[in-house]
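With one protein chain removed, the remaining protein chains of the complex are shown where they sit.
We just call them A, B and C in the order they show up, numbering each chain from 1.
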Amino acid sequence: MQLGIVGLGKMGSNMRERIRRAGHTVVGYDRTPELSDVKSLAELVGQLDAPRHVWVMVPAGTATQTVIDELRDLLSPGDTVIDGGNSRWTDDEKHAAELGVRGIGFVDAGVSGGVWGLEHGYALMVGGDKERVERLRPVFDALKPEGPYGFVHAGRVGAGHFSKMVHNGIEYAMMQAYAEGWELLEKVDSVENVREVFRSWQEGTVIRSWLLDLAVNALDEDQHLEGLRGYAEDSGEGRWTVEAAIDNAVPLPAITASLFARFASRQEDSPQMKMIAALRNQFGGHAVEKTD
Amino acid sequence: MQLGIVGLGKMGSNMRERIRRAGHTVVGYDRTPELSDVKSLAELVGQLDAPRHVWVMVPAGTATQTVIDELRDLLSPGDTVIDGGNSRWTDDEKHAAELGVRGIGFVDAGVSGGVWGLEHGYALMVGGDKERVERLRPVFDALKPEGPYGFVHAGRVGAGHFSKMVHNGIEYAMMQAYAEGWELLEKVDSVENVREVFRSWQEGTVIRSWLLDLAVNALDEDQHLEGLRGYAEDSGEGRWTVEAAIDNAVPLPAITASLFARFASRQEDSPQMKMIAALRNQFGGHAVEKTD
Amino acid sequence: MQLGIVGLGKMGSNMRERIRRAGHTVVGYDRTPELSDVKSLAELVGQLDAPRHVWVMVPAGTATQTVIDELRDLLSPGDTVIDGGNSRWTDDEKHAAELGVRGIGFVDAGVSGGVWGLEHGYALMVGGDKERVERLRPVFDALKPEGPYGFVHAGRVGAGHFSKMVHNGIEYAMMQAYAEGWELLEKVDSVENVREVFRSWQEGTVIRSWLLDLAVNALDEDQHLEGLRGYAEDSGEGRWTVEAAIDNAVPLPAITASLFARFASRQEDSPQMKMIAALRNQFGGHAVEKTD
Partner (left out) sequence: MQLGIVGLGKMGSNMRERIRRAGHTVVGYDRTPELSDVKSLAELVGQLDAPRHVWVMVPAGTATQTVIDELRDLLSPGDTVIDGGNSRWTDDEKHAAELGVRGIGFVDAGVSGGVWGLEHGYALMVGGDKERVERLRPVFDALKPEGPYGFVHAGRVGAGHFSKMVHNGIEYAMMQAYAEGWELLEKVDSVENVREVFRSWQEGTVIRSWLLDLAVNALDEDQHLEGLRGYAEDSGEGRWTVEAAIDNAVPLPAITASLFARFASRQEDSPQMKMIAALRNQFGGHAVEKTD
């Protein structure tokens, strides 16, 4: 099977490699000439037989929109665009409609796997028409991990990114769960070996998981994480998960708490706690700490 | 009416003054000789006619326990001890039992008012037998604000401190409410005058309150609170409120969030967010910020 | 001064009345003929001298957009539209731009006061150009409560609705604060008179407020609220506050917890807790409760 891939960053280039290893033909394009197989998007399209399949693997938002706009003009009716980036699910319906006007199909694919994907495979959550998704199965089979898991046709257009988004929301709260437990264990004197407690949990416990394995790896590198700052970025998916919850009136207390913890971690000082300090000072004469 | 007061810190000495202004006789004792009316607790007891009433106004915990132990040996059956400090409600039953063995009564009084109490009166939440509480009414009437509010016989022994504790829990969440709103307003560019927004809310809005008035006072002193650190202590009552909620299986999400925000405000760096950073680095190769 | 008002529901008609009482001329239009002073929006515009001022007081979203679209065609350069509804702040810039193309000005006004506004005045948070806001001062002065508070020119277009939105977010968390405290007090046996505890707090405490006064009113009508279901709607503003916080990476734990509590209150049963029950059953053999 033939596939075009647009965007050859760490994710895109590893995916190209994994699909090629499975015996398929992949033409990759990237704005950076050294990474690219072809000189232009037009050349990429020209090298594929119809009906063409082009996998877009560029940052969500403007970059993805730009590529989709260009592909709309380059592709033909019957071709299919797959958005494998981290697009917001609300963009998917829009993109499907924009391409649909020209008879071009659209499939959204949420991709999990990160730096481990080339070796172990990428988990794929896919949304779109049954027929188009089936036609792309050889590519999905090449990307996914061995065995019965790691691929799902989740539903209609948008369902792939929505599922991946929720995956990331769950991920936030699971990470927060281990992080909270770790801090509490580190705080009490009687527990003398927190790292070994974490290690012991890797078998026979209710909370064993891949994230726990990673936590042990991290503690093996730096037992008390003394070399790190408690500073965590958040990607769009965590925010979108909470926004989707608000749209649907679903309470997400643990996931939202995890998102807010990241926001707070990036503040030099907390404005809201300045107000708390100010109010305590006003009504109780409680001492405040002055900035220098 | 005669009253003994033990503990003449800021609260105790102001309360002594307010009760005296109402025409009652107050004998105060404090370990610090310059503050004290008498040389010893024994002398305080000796100066009161039976049945005696002794108001204990010292820090909760060991200090209160010590005074109650001493009073148990100095007082006589029919006398009454009032604990007006910030004792945990679970101590009240214990203290009532310890004194009750000697025929000495016990009343617990949660006191609100802080530095404004001398002038405006202290809100009092009282627990104990109806008869003893009634006998103390002249003292309560002297302490409380003018008008129909500011005093309640909340229930049995412990109910006064429990009510005061919940008052403080509510206070935590109200302060947090204003603080969160203030931070959000300060963050957006279009709102050019957050202080005046707060000021405008002081009349005609659903959220007008005394705490809001204090917030405006604070912003008048330092419009963006630039001189303060976002650092907030918590007293026992906030913690106890959450513990009481857990004992009673009552969900308190807003009050608990407010308590946790204070905990976090006092951390130089967040251990749990170090773990989040470490995990992100493990699975995604996300950059971490190193400590120096 | 002359003013047109579009939308004569409970809010709009009371505001018309309050402005008229201040001696101004108000022409009101409503789709419902019995409520309306004129037969059409065109007639309303025709009865006002230029430069005209038209206050829109209809539901946020489609209804407001429709009125603004119609006014854009009916009004003239130099006229001003005031959106006093509960529009999302992000709509304000859009509306300002749409009207601005025709030389029509735009001012957004967040209005608080509810059913108490006619008598006590409405708190107003206003966004827009200084000059236009100043020209409308007689109307704002008529609407606002007596005294120095209740009106603010918060900033640029959007700042009025943004401030009102944050006001409502704070309101959510304040209500939640009292509600949590009330539930905890009601749960423990020693506190025998929760209503009187709340009443006592109305003077001399840190948590005295208008909302507390309302809580006491509610408890006077139904001491244990036995006649009510624990079911609470949420308006758009609470949701938007959390969304604005996410946009700005501001942690709002207490306000968000309050919003989620409302979501949960409207669920017949909790899907997420079904999953918790299912998981407990899987790993622990814990009994589950079956639906009938």
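Please note the rule applied: a residue touches a chain if its C-beta (ideal position, glycine included) is under 8 Å from a C-beta of that chain, and two chains touch if they have at least 3 such contacts.
The shown structure was predicted, so the numbers you read here are calculated from the model rather than taken from an experiment.
Although it is not drawn here, the omitted chain touches the following shown chains in the complete assembly: A, B, C. Note that of A:M174, A:A218, A:A232 or A:L279, the residue touching the chain absent from this view is A:M174. Checked against the hidden chain, the listed residues A:R20, A:R156, A:R229 or A:R266 yield one contact partner: A:R156. Not every partner is drawn; the one left out touches chain A at residues 89, 112-114, 117, 120-125, 127, 144-145, 147, 149-159, 162-163, 166-167, 169-174, 176-178, 180-181, 183-185, 187-193, 196-197, 199-212, 241, 244-245, 248, 250-255, 257-258, 260-261. Residues of chain B in contact with the chain left out of this view: 206, 234, 239, 242-243, 246, 249-253, 256-257, 259-261, 263-264, 266, 272, 283. Hidden from this view is one chain, which touches chain C at 10, 114-116, 175-176, 178-180, 182-183, 186-187, 211, 214-215, 217-219, 222, 225-233, 253, 257, 261-262, 264-265, 269-286, 288-291.
Quick note on the criterion: only the chains that are shown with their structure count from here on.
Arrangement of the chains shown, judged by which pairs touch: all-to-all, with no pair of chains left without contact. If you lay the C-alpha trace of chain A over that of chain B, the rotation comes to 180 degrees, to the nearest 5. Measuring from the average of all protein CA coordinates, the nearest chain centre is that of C.
Chain geometry summary: the mean Cα position of chain A and that of chain C are 36 Å apart. Centroids built from CA atoms put chain B at 47 Å from chain A. Per-chain Cα centroids separate chain B from chain C by 33 Å. Counting partners per residue, chain A has 253, 257, 261, 264, 272, 283 as the residues that reach two or more other chains.
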